[in-house]
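In this view, the complex is presented without one of its protein chains, the others remaining in place.
First chain written, first letter: the chains are A and B, and each begins at residue 1.
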Amino acid sequence: MRLGRLKLARSVEILGTGLFLALPFILSALNVRSSPYILDLLSMVGLYALLSLSLNVILGLAGMFHMGHAAFFAVGAYVTANLNLTYGWSILATLPAAALGAGLLALAVAIPVIRLRGDYLLIVTIGIVEIVKIALTNDVFGLTGGPNGLIGIARPMVFGYRVARPVDFFYLIWIMVAFSALLFHWLENSRFGRALKYIKEDAVAAEGMGVDATAYKLMAFVIGAAWAGMAGTIFAAKMRTISPESFTFGESVVMFTIVILGGSGNQKGVVLGSFLVMGLPELFRDFQDLRLLAYGAALVAMMIFRPQGLWPPKPTQYRLPPPYDEKYPAGGSG
Amino acid sequence: MGRRLPYFLLIALAVFFPLFGAGEAKAADAVKIGLMAPTTGAWASEGQDMVKVLNILVDQINAKGGINGALIALSVGDDGGTPKTAALASQRLVTTGVVAVVGTYGSAVTEASQDIYDEAGVVQVATGSTSIRLSEKGLKRFFRTCPRDDEQGRVLANQVKALGFVKPAILHDNTSYAKGLADETREIFKELSVKEVYFDAINPGDRDFAVPLSKIRAQNPDVVVFTGYYPEAAMILRQKRDLGWDVPIIGGDATNNRSLVEIAGPEAAAGYYFVSPPGPGDMKSPAALEFFKIYREKHGGLPSSVWAVLAGDAFSVIAEAIKNVGPDSGKIAEFLHSGLKGFTGLSGAIAFDEKGDRIGEVYRLYKVDDKGEFVLQN
Partner (left out) sequence: MGYFVEQIIFGLTVGSIYALIALGYTMVYGVMKLINFAHGELFALGAFVGFFFLVTLDWGGVFGPALAIGFTVVFVAGATALAGHILERVAYRPLRHSDRLAAVVSALGASIFLQNVIMTVWGAQYRAYNADILPKVVWTVAGQSVSLIRLFVFLTAVAIMAGLYLFINHSRLGLAIRAAAIDQGAAKLMGVDVRRVIAVVFLIGPALGGLAGLLVGVYYGQINFNMGQLYGLKAFTAAVIGGIGNIPGAMIGGLLLGLLETLGDAYVSGAWKDAIAFVALILILVFRPTGILSERVAEKL
């Protein structure tokens, strides 16, 4: 019975993923008029899924209250824009630079504050996103174009193919989501991921067992931030124009909401959360001025209905080696 | 429910997502015109006024049987005042089959939608986006009924000089509009060899401006040029009075709003100058008077700023083009560039140059009198 349900769930997931990836073809076969809109919306969902998966490493796995993820998203986007506009780098070539830029900023700001407890870390990360936004608005180092931002960012080229149409971005973004999800899945189940879980459950006990909590938390923070930087690259290429309005505290709140609502610590839940948080305000468009009111009420209702998130992670089970006497049953070699 | 809930949600999503935007397929023979405006978010009041203005205009046309027999259907897309939402809103409007779109308010927001409309071949007539570079990209189907920052900066700087001021202080609010206008004004001051004694920003949304005011006072300017919006301008006027300081202030068109006097109080507002296209209260053509009469009956007051009226004009030029060349985006764009002659909208004569910018001198100097009325100076 249990096994049967598990198989069903697995096949629903595989079928769903397959259908999803075939969606552009289905839409064009059915000649759906609004398909560019749907694909753009799904690309935006994918972008936020990417951002939220990276935030999940920090918030969901390491358990650090981080509400300033948009800061690293911004750094990535501006690094890409500058390298592309000034030095003519191709977009995909800027990906590592964007990750590096965001990661370095994360490292610099995290070192002094990494030891702060829950809510104090929360306000510091809010402070960071505000400081970054103010720096962008004031054209820091002459690199950000001030309140106007930067325009004319190129489209990405993948093996000589220009990624420009909604369908191109749909695939580019969702392939990145899939790749990131696999990588983070592997990370979660590695020694590193286990250490993070331990720290999240009981930092004192973890320290007692010789886990360097600060170092692991720092690593999680930097990895998550670097990934957000790469999401910034994609955002810059998709929008072709970036300005400080896109990287506010409010955006950080959106990512935070996605992770907690979807199911902190479960990647599937985080992706589901991206669909709901990005999709609901769009679904409510016909309510016009009331659409955000409906969205706010829906958020409260969903949290009350599912306080642990819509799709919480399964409790981790580690298979222990069989006990000694099972491995070597008594009675000798008979 | 329990652990199966996520799967129900996934299936629900799979069913609902393709339906997004499908509800728009109404009135197949109507000509669809889009309005992209911020009806939620920080600039919601501007966007909601735009919707009100356009609804009246659409009803007027449809009551007369439409344009050449075809009714007009308005699709509204909320851009929330942010680039990200605007990118989705514009994509959605495009897929509803609009031939032309009115909007939007903020320059950075318009920028995020320009490529999408252009690639789809839809005509876009912006209403409040004054940033210079929007019309410098060579887009053939982009227009705007509002003037550009450089135009306003030129008028503003020249008026400051004409009023006999020699030591201006410049204060902006770090939004792309206000910063752009402040930069332009500073450039023209340089040409006029007027040297500003102060140049800094306030934060939009702040309410206490005692500090910047006292900083500016320490530089002893003979006029303060404030390039931001009316809510902040009104509080600056009010707090300047509280400080017992009587320097004149001159502002830009974003302060052309009746609320300015209400917030500041007539006493504190008296003597305030601003340059702006004529506001709703100064539009005296018969068509404008009739329109505002209807608006007042319906909504109990005038639109609070000029931008909603400019959105109305953007709609009217599109309607005029459709009347002449039919509902074809390419022809509409061509007509707006070259065929629009002698057309008068609510805000006056309208024509566009080859970049899509509005032709003609639209700025006037206003001064607030002792009763709080906006008085046209020249």
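Throughout what follows, contacts are C-beta pairs under 8 Å (C-beta built on N, C-alpha and C of every residue); 3 or more make two chains touch, one makes a residue touch a chain.
This one's a predicted model, so the numbers in the text were calculated from it and none came from an experiment.
Asker: Would you indicate which residue among B:E119, B:D208 or B:D370 is in contact with the undisplayed chain?
Answerer: Of all options in B:E119, B:D208 or B:D370, contact with the hidden chain holds for B:D208.
Asker: If the hidden chain were put back, which of A:L8, A:I123, A:L182 or A:A205 would touch it?
Answerer: Candidates A:L8, A:I123, A:L182 or A:A205; residue touching the omitted chain: A:I123.
Asker: Touch as defined at the start, partner being the missing chain; which of B:I61, B:A234 or B:V306 qualifies?
Answerer: In the complete complex, the chain left out is touched by residue B:A234.
Asker: Quickly run down the residues of chain A that touch the omitted chain.
Answerer: Those residues of chain A that touch the unshown chain are 65, 112-113, 115-120, 122-124, 126-128, 130-131, 134-135, 137-138, 203, 249, 253, 256-257, 260-261, 264, 289-290, 292-293, 295-300, 302-304, 307-309.
Asker: So that we can see where the missing chain sits, which residues of chain B does it touch?
Answerer: These residues of chain B touch the chain that is not shown: 40, 42, 44-45, 47-48, 174, 200-203, 205-208, 210-212, 214-215, 218, 230-231, 234-235, 238, 241-244, 259, 262-265, 267, 304.
Definition applied: only the chains that are shown with their structure count from here on.
Asker: Cα centroid separation between chain A and chain B, in whole Å?
Answerer: 35
Asker: Flag every residue of chain B that touches chain A in the complex, lowest number first.
Answerer: Touching chain A from chain B are residues 5-7, 9-10, 13-14, 16-18, 20-25, 39-40, 44, 48, 51, 76-78, 81-84, 87-88, 91-92, 94-97, 106-109, 111-112, 115, 120, 131, 133, 174-176, 179-180, 201.
Asker: Help me check something: in the complex, which residues belonging to chain A touch chain B?
Answerer: Of all residues in chain A, those touching chain B are 9, 12, 16, 19-20, 27, 32-38, 40-42, 44, 137-138, 146-149, 151, 166, 238-243, 245-246, 268-269, 272, 275-276, 279, 282-283, 285-286, 288-289, 291-292, 306, 310-311.
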